[in-house]
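Shown here: the complex without one of its protein chains, the others still in place.
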Amino acid sequence: MRKVMIGNHALSYGAKISRAQVIPAYPITPQTEVVELLSEMCANGEMDAKFIKVESEHSAMTASIGASATGARVFTATSAQGLALMHEVLHWAVGARTPIVMGNINRAMAPPWTIWTEQTDSLAQRDTGWMQLYAQNSQEVLDSVIQAYKVAEAVQIPAMVILAAFVLSHTSEAVELPEQGKVDEFLPPYEPEYRIDPANPHAFGGLTGPDGYFELRYQIQKAIEDALPKWDEVGAEFGEVFGRKYGLIETYKVEDAKNLIISSATLASTARTAVDTLREKGEKVGLLRIRIFRPFPSAQIRSILSSVDRAVVVDRNISFGASGIFYQEVKAAVYNEKNPPPIFGVIAGIGGRDVTKKDIIDIYEDIMRMDEPKSDIIWKGVRL
Amino acid sequence: MKLTIPEEEIMGHGHLACQGCGGALAMRYTLKTLGRNTVLSVPACCWSVIDGPFPHSAVNIPVFHTAFEAAASTASGIKAGFEIQGKDVNVVAWAGDGGTYDIGIQALSGAAERNDDILYICYDNEAYMNTGVQRSGSTPLKAWTTTTPVAHPKDRPKKDLISIMAAHRMPYIATASVAYPEDLTEKLEKAKSIKGTRFLLIFSPCPPGWRADPKNTVKLARLAVETKVFNLLEIENGLDWRITKKIRKPKPVIEYLKLQGRFRHLTEDDVSLIQENVEKEWNILMNKVGE
Partner (left out) sequence: MPEKTEKQIVFDKVKDTPPLAVSLYTMDYNKTGSWRNVRPVIDYEKCTGCMTCWKFCPEPAIDAEKYEEDGKEKYKPVIDYEYCKGCGICWVECPVEGAIYTEEEGE
């Protein structure tokens, strides 16, 4: 069945069709429609789920953790300030190994107050242990929620499905709703090894000293590493069942590409159209879209970068005092290679400033004129 | 002779509480009454240590350790998780006074306002004891703590948390004391039988934090009631206040204060001030009780 919906509702329908059972959530622009629809579907019986109208995002996350620890499937969603308020307990969700799936609408951080898109809110959570998936359209949002549960529950690590504020969250697109029966087969009910259960009592998260903590942390790293092939496997299986295949990364015209544009989320969609235009001009250019940011698909990125002459990473985010965050990670991935290509880092679209196809073409043409990267940041679109 | 509180011991020995810990006694009574079909959401507090190190636990029922400010919200999540799976379990948030009066009050207020079906229990030892005796919103007037040193003892009275909770018009609120286990178990039984958010404050002396002899834990808890420093009461629906332990001839507060090193620095004026404050609070309470 096809249905026209905004990106936010693609998250809600993703949670519904995944049979999320507990949804503790707090409203924040531009995420509000996600929880409005979910609360309605919980209230009218369309979903067999409990919606908890918590009084803050901190409580949204801790209620999610508690519910997940009982073995329930849990969904929540937030954005920017809300995600930042959750920071402490994002770590908790990982340490407690609760495979919550959360939607995050990428919105720039205050002050000054703003509601437009930027990725710094979610990327600032990169060391919490949450898996992070950057989606580029509503179909992918919905499909990714289903896949995220499958991967998260397999490795017992929570996952964020991330979409751009307004550009995606409030844009209407036709979305194919997968059949419930097929989704149920693809995503069976969650059965954790340990759950809160009076019949089989455990304490969870008790005091642990230097003689035990390290091994627990090591296991988190191993689990999230295990998720790397899982995302590809689950994305491929999803393709077989539903006809839309997904992976850790997505490539476009890279086979014979000499130069590469690397980006994520909706910026990558814009970059794709720029690649077409540049190709028409005779440029041997391709696009690499990083879909899964955590775990970071270093090997996949290395293998593509091994055959190009230069690459540019376009970041809609910034780590102040360093550079764009995807840029750092891509560079780190190839540092130990024999002859890594020069990699340029561009920061564009901060705070929701438009990034057009022409901007991407300009970026590409600019870096083609340069001999080598002279600094870690090339600014695009800031009025200097 | 008959036992006056439930016989079964659910809390095990070997736990890490200090000698004479009121918080350990509070847990023992609570588990005896609520039984094994109970789950605890425990934020940072003495009990995050008392329960024992991973992979051990002293209480023999499920304990979910959570963040300092999150006892209530975690409990709400646990309850919802059980409900959607068709399981009927007593879900208890078990927090100290820091996690209740101060950092956890937002989540507690949220849960109470929504009337989530949880029992919130605060074992109140009147300071941040686990971190080494720092003042909390529950620390009484003129008490010494490491952040209210003798030269500058606490200049504000203990927060009237019970009135704050009553303002939520939640179904059941009670105060209890480790010195009155029969009253406590009765209130727990009642709380267990009610749906919605229930709040229980258990007065739980802390010998090291109060600079008191561990043998006096129960004696101090009793004196707090006998001097009207801490009153045993019940509130239904936030409006119907009732004293459950009437004190006919209250003792002077000095009897309670003099057994505690945290009040050793008090002058006569200080003691009078505390006595006046006790009378004032009692009159306010009597207005609510309607006597």
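Chains: A and B, in written order; residue numbering restarts at 1 for each.
Simple rule for what comes next: a contact is a pair of C-beta atoms (placed from the backbone, for glycine too) under 8 Å apart; a residue touches a chain by one contact, two chains touch by 3 or more.
Everything numeric here is computed off the predicted structure, so don't read it as measured data.
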Touch criterion as defined above, residue of B:Lys215, B:Lys258 or B:Lys280 at the omitted chain: B:Lys215
Interface with the unshown chain - residue positions in chain A: 95-97, 156, 193-194, 200-206, 208, 211-212, 215-216, 218-219, 223
Where the unshown chain meets chain B, residue by residue: 1, 3-5, 7, 9, 11-17, 19-22, 24-25, 28, 51-58, 60, 63, 178, 181, 207, 213-219
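Just so it is clear, only the chains that are shown with their structure count from here on.
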Separation of mean Cα positions, chain B and chain A [Å, integer]: 43
Partner chain A, residues of chain B touching it in the complex: 36-39, 41, 48-49, 51-57, 59-67, 69-70, 72-78, 80-85, 87, 89, 106-107, 109-110, 113-114, 116
Touching residues on chain A, where the partner in the complex is chain B: 21-22, 24, 48-50, 52-56, 58-60, 62-72, 74, 88-89, 92, 196-198, 201-209, 212
